[in-house]
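Report on the structure given below.
Here the complex is missing one protein chain, while the rest keep their positions.
Letters A and B mark the chains as written, and numbering starts fresh at 1 in each.
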Amino acid sequence: MINAHGIGKVFNADQPNEFIALTDVSVAIHLNEVTILKGPSGSGKTTLLGIIGCMARPTTGRIVLGEREMTSLPERFLTSIRRQTFGFIFQQFNLIKGLTALENVMIPAYPLGEKHSLLRERALEIMALFNLAHRADARIEWLSGGEAQRVAIARALINDPPFIIADEPTAHLDTKLSREFMAIMRRLKENGKTIVLASHDPIVYDSDLAEQVIEMCDGRVLSTGRNGRQAGLTLFA
Amino acid sequence: MHRHSTHFFSCMAALMLAASTLCVHGLLVSQWAGPSLAQKSALVRTLRLTDLCLFTEASYTRHSSMADLSTPFQDSPCAFEHFPSGSLLAPPRHLSGVHPSRMTVTKNDR
Partner (left out) sequence: MTGNFERQRSIIDFTIASLLRRKGKNGALLVVYTLIIFLLSSVIFFTHALKREAAQVLQEAPEIIVQRTLTGRYQPIPLSYAARIREIRGVVSVRPRLWGYYYDGNFLANYTFVIPDEFPPPVGSVIIGSGIAKLREASPGDIIGFTGYDGKPQSYRVKEVLAEQSQLLSADLILISESDYRALSGIPADLTTDLVLKVRNRKEFATIAEKITKLLPDTRPIIRNEILRTYDAIFSWRSGIVIVIFSSAALAFVIFAWDKATGLSAEERKEIGILKAVGWESSDVLLMKFWEGLVISLSAFLLGTVLGYIHVFIGSSILFVPVLKGWSTLYPEFKLVPFVDFGHLAAIFALTVVPYTITTIIPSWRVATMDPDSVLR
């Protein structure tokens, strides 16, 4: 599991444009569960996701992944943990333009030195799971929004990480595609993945998939609810 | 299978091959040039030559080893350059034979 204790994050510290994104946030992410960070934009969800996923360091507080204290690790270890542990699905997808869907899916595995033919086979298998096999050689900019997101999901899965982190995954999708996304998440959960989603879309946070819903506002945790019973355990910071 | 690195490696291999072919070419041709170089050396020896015939514009370019700093004033009509800047200027038109006045003179002669 992942434990975050008293996380604070300040951007541009001691400068006129100083901005406090998170204040004293403590959350626990349990294995093989779906955790949802809920809250309006600007509530600090994205920043918290970044810190949980080792993409950024907190200004204060500690992150413990399993038994390991992450906050003090040097960048190099953080990268390798990020690669092995987390699959990210960004709000803007962050796919690399000009490359094919298949290449984008394979990118996270490139530095691992896996045999190319095996990697390619694996990538195509994952893409087939998401009904993308026929789009493997299409460039990213030729894909529809739903296809692009499925490519982003496939990319997040290529290194078979135990955690999947998605930031506002349904922000660019219509209702039908949003439901499809949730169905994919359900499948991943059934396969044993731990999922953390940040969203202010009811399709996501009202889903019966969520074991834990953490409500955030202005960089603080308003409430943490388990098994769909929102605000069951309320913590006012 | 289509891989960019495969294309890159084959391009590099092809260029390396071309480069080594040319190296072999260079070695062979410079070896074969032995007799022709010997013949040139013989010409230098028998005619007591001092210079290569590279630039025939002026004495100091034709026989540059025979020239010294005081020679720029003893050169032929088309001689113009001594310093690098000379190479960037054309000779004056009245010397180059395409000058209009000279053309008319030639016509009158005929």
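Things worth noting here:
Note that in this section a contact is a pair of C-beta atoms (placed from the backbone, for glycine too) under 8 Å apart; a residue touches a chain by one contact, two chains touch by 3 or more.
These numbers come from a predicted model, not from an experiment.
With respect to the full assembly, the chain omitted from this view is in touch with A, B.
Checked against the full complex, the one of A:5, A:57 or A:200 touching the unshown chain is A:57.
Chain A residues in contact with the hidden partner, per the touch definition given at the top, are 50, 55-57, 75-76, 79-80, 82-84, 88, 90, 94-99, 103, 106-116, 119, 155, 159.
As for the chain not pictured, it touches chain B at residues 3-5, 7-8, 11-12, 15-16, 18-19, 22-23, 25-26, 29-30, 33, 36-37, 39-59, 61-66, 68, 70-71, 73-74, 76-78, 80-81, 84, 87-88, 90-91, 96-97.
In this section, only the chains that are shown with their structure count from here on.
Averaged C-alpha coordinates give centres for chain A and chain B that are 69 Å from one another.
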